[in-house]
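A single structure is presented below for examination.
One protein chain omitted, others in place.
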Amino acid sequence: MENNPYILQMQSITKQFPGVKALDDVTLEVRRGTIHVICGENGAGKSTLMKVLSGVYPYGSYEGKILFMGSEMKFKNIKESESAGIGIIHQELTMIPELSVTENIFVGNEITRKGLVDWDEERRRTVEILKRVGLMIDPDTLIKHLGVGQQQLVEIAKALSKNVKLLILDEPTSALNEDDSANLLNLMRELKANDITCIMISHKLNEVAAIADAVTVIRDGHTVESYEVEAGSVDEDKIIRAMVGRSIENRYPEHVSNPGEVIFEVSDWWVEDPEVEGRMVCKGSSFNVRAGEIVGFAGLMGAGRTELMRSIFGHNYGIFRGGTLKIKGKEVKINSVESAIKHGIAYVPEDRKNLGLNLLDSIRQTIVSADLDRIIKRGLLSFEEEQIAAEKYRESVRIKAPSVDVGVNTLSGGNQQKVVLSKWMYTEPDVLILDEPTRGIDVGAKYEIYKLIHELADQGKAVVLVSSELPELLGMADRIYTIFEGSITGELAKEEASQEALMKRMTITSVS
Amino acid sequence: MKRIKQVLGGDLRQYTMVVALVLLIAVFNIISDGRMLTSSNFQNLLAGNAYVLVLALGMLMVIVIGQIDLSVGSVAGFAGMVMAIAARDLNLPWWVAVLIALAIGLAAGVWHGFFLSKLGIPGFITTLGGMMIFRGGVIWISKSISVPAPAELKWFGSGYLPEWGPAFTGMNNSTLLLGIIGIAAFIIAQVRKHKASKENNPIWAVVVRICIVSAIIGYFTWLYGSGRVGTSFPVPGLILLILIIIYHTITTRTKFGRNVYAVGGNKNAAALSGVNVERTYFLTMMNMSLLAAVAGILFVGRSTAAGPADGTSWEMDAIASVFIGGAAVSGGVGTILATMVGGLVMAVLNNGLMLMGVGADRTQVIKGFVLLAAVAFDVYSKKSGSGSVFSKLFRSEKK
Partner (left out) sequence: MKKKIITMLMAATMVSACLTACGGREGAAESAPAQAVEESAPAAPAADAADAAEPAAEETADAEASAGEGFEDGATIGVSLPWLGTQNWKEAETMFKEQLEAAGYNPIVQAADQKVPQQQQQIESMIENGAKVIVVGPVDGTQLGAVLEQAKDAGIYVIGYDRLLENTTGVDGVVQFGSVKTGELQAQALLEGLAKVKGEGPYNIELFGGGPADPNAPNFFNGAMSVLQPKIDDGTLVVVSGQTDFTQCATVDWDNSKAQARMDSLLSGFYSDKDIHGVLSPNDGIARAIITSCENAGQQIPVVSGLDAENESVEWVWSGRQYSTVAKPTDALVAETIDIINSLKEGKGMPSTDVTVDNGVKDVAIYELPPVVVTKENAKEVFANDPGRMELLK
């Protein structure tokens, strides 16, 4: 057993959710003392795989076998995987901001003496562990006073305090600036030298290239490739090809676009993160959209797409730090969502249930909700006008519901999205920003929504389509901008765009 | 079953509390040998609870936006006390004093609204502070001694509508007129609704509905109008009625009303739909304190004096009415009319138990259980999704 070169072997893992096979016969083998990188698109199954490994999905809820340090593991929860020596650092940090570094590191694992917490011992050990991750801070500092990078390190320190053998880092640098990222990569190298194996999930191929000893690419729940590499000489294009590998089927309706004048122009747009001071989520973004044109925005999650769009939509997100907006050639100042709507901008948010809908409302209430002025008759809201408007959209957008009085919470995802689209079409906008309009919607409904988008473009509206699904952008958009870490990194016409070309600009490879 | 649905117009669940109210009145009327359904008792019931119901109007909106206002009792007491003192010490005419009280309410509302909407301090804390500030204020300015109020105010708190016109009606003609207006308005609204609606609800259902409601209004017109000479539908009841109409319209038929529900249902989605969340918070809180001042005026009118303890724990009665009326703790759900029914359930319960001679101690216990039962029932019927016990009863009858 001792000479088994693999610390972890996940064999033929299959995990099913109702209606979806999230993982299908995935195999992952990780050598002791290496840094193993897992790549894949959003939703490819990376996180699911890690949740299976760490016991979030308990033994029995998946098929397959996990061998850790040679013996089979049947984790029922995170606690068990932790005590076996597997630590996981999630993408979203899980520290408690109001507690100190020491308290956070030992939360749930307090060192006690005679039933009371032994603070001196905890502090002593904290200092020791912090030294290992290269942090020189007072162990009594509150987490909320630390920067994101430092919090990340504390998180790792916490894992180390539990004697991990295998550390999983899920997109650890996605929220970090460059210095902090570099710092973290160095730490990983040190951990490797100290015989701690790391699994890293990352989109940032330049980082992958710099640090990986082995790469596994997952796509649509399958292992596509898995091979060892030599840090520094990784073929990034090969990874990209493996990540996007599928062909674009004919899932998009035929459409001949007919772009007119530029009617929407954003230039030099800056937005600061409201949570992290000094971190810019949009860095001087500029783009334009013509009437009747569908312009795609490609970027991975956290790249700043949504932030940019919400900032444009009446400064709904972040702290506005400059930029100009021109609608139909005229510069406009928009400081609230209300005035954005008045100026003919509409924004369909990506998170339908939390941002797009009031789930307590009925269809008729929802459809008119962004432009109530239109149903006011003699100073009061007119239910008849509301009924007429709602019925009109139920028919034209083909919302499947017994009546417009039913609650939107009873509708399927696709129909809910149609209601949201109707709500924004009702405001008669010139510019329609659609943020992930087809997420979580089945194929048939997607097709209908694509047709709607085409109709809107044909009516001469400027459509912005933000999507994580590259095939969708390639199938729908006339022009595609790529975005990475808050900057627009490229602009490709439909003809020159391909998944590889986009992915390259979305991930910033070291060659570019 | 289907026919009853046609008459009542749709979802039966909303009538659960109405049925509970009717049952309560009926049961108490039997137990108390008919002392419940008398002119004077119903006059008292309305005049004695108008102030709580007025508070509940505002509280409904506050709870729908997902906040709570603990200060209403103190604000009511403070406004009433300022009014009484202004009239007594500054010799101001009563109507100026009333305007001052309303202005005080408005100012208190601006104060709460500012902290909630501009500084983002939760309503619970903002108004907890307000509760202490205004309670202390009442005691301070009154030096803890009750202040008699201008005699004219008695009309607001316990006055009756004038007697006029022919005596052959045998009723207070003001009350009769109100009843006739009520019936006429209902008929016109029903006919209009029937014409506009595309669902072909049969005409007989509309007629039956009109008959039932007219009979109910007619009965209460008679009940209120045929009391002792000089009594009628009470003035505080009329004020309440007017406020109910105004606030029912605001919540259902204005942009502001929609915004209130939108903010309470999903604040972020509302913001992304162009709702000014801050302004909605601000106006709702301001309105609440204004209504608190109205409640304070009504109460001082009825008590003939403003006391240092006026308003103590009124907020709890108002909040209870709102929740018995089916509002959701998480916000976004609740209606003015249901809240009024909830408030009346509490009032009838209180009144009935007193008629039976049950002490304040046990009354309190019973009211507590009713609150819990009402809300638990609401949660249960929402969870099971199978409608209320009421509709289940009818379903079994169909078999």
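Lettered A and B in written order, each chain numbered from 1.
Just so we're on the same page, contacts are C-beta pairs under 8 Å (C-beta built on N, C-alpha and C of every residue); 3 or more make two chains touch, one makes a residue touch a chain.
Here the structure is a predicted model, which means the values were calculated and not measured.
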In the intact complex, which of the depicted chains does the undisplayed chain touch? B
Considering the whole complex, which of B:Ile31, B:Val110, B:Ala305 or B:Val375 touches the chain not shown? B:Ala305
On chain B, the omitted chain is touched by residues 1, 3-4, 7, 32, 34-35, 37-41, 44, 48, 51, 139, 143-146, 148, 154, 157-158, 168-171, 208, 211-212, 214-215, 218-219, 221-222, 226-230, 299, 301-305, 307-310, 312-313, 350-351, 354-355, 357, 359-361, 364
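Note that only the chains that are shown with their structure count from here on.
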Between chain A and chain B, tell me the centre distance in angstrom, where each centre is the average of that chain's C-alpha atoms. 48
In their complex, what parts of chain B are in touch with chain A? 196, 249, 252-255, 257-258, 261-262, 265-266, 268-276, 332-333
Can you tell me which positions in chain A touch chain B when the two form their complex? 310, 313-314, 316, 336-338, 340-341, 347, 349, 354-361, 365, 369-373, 376, 380-381, 384, 423
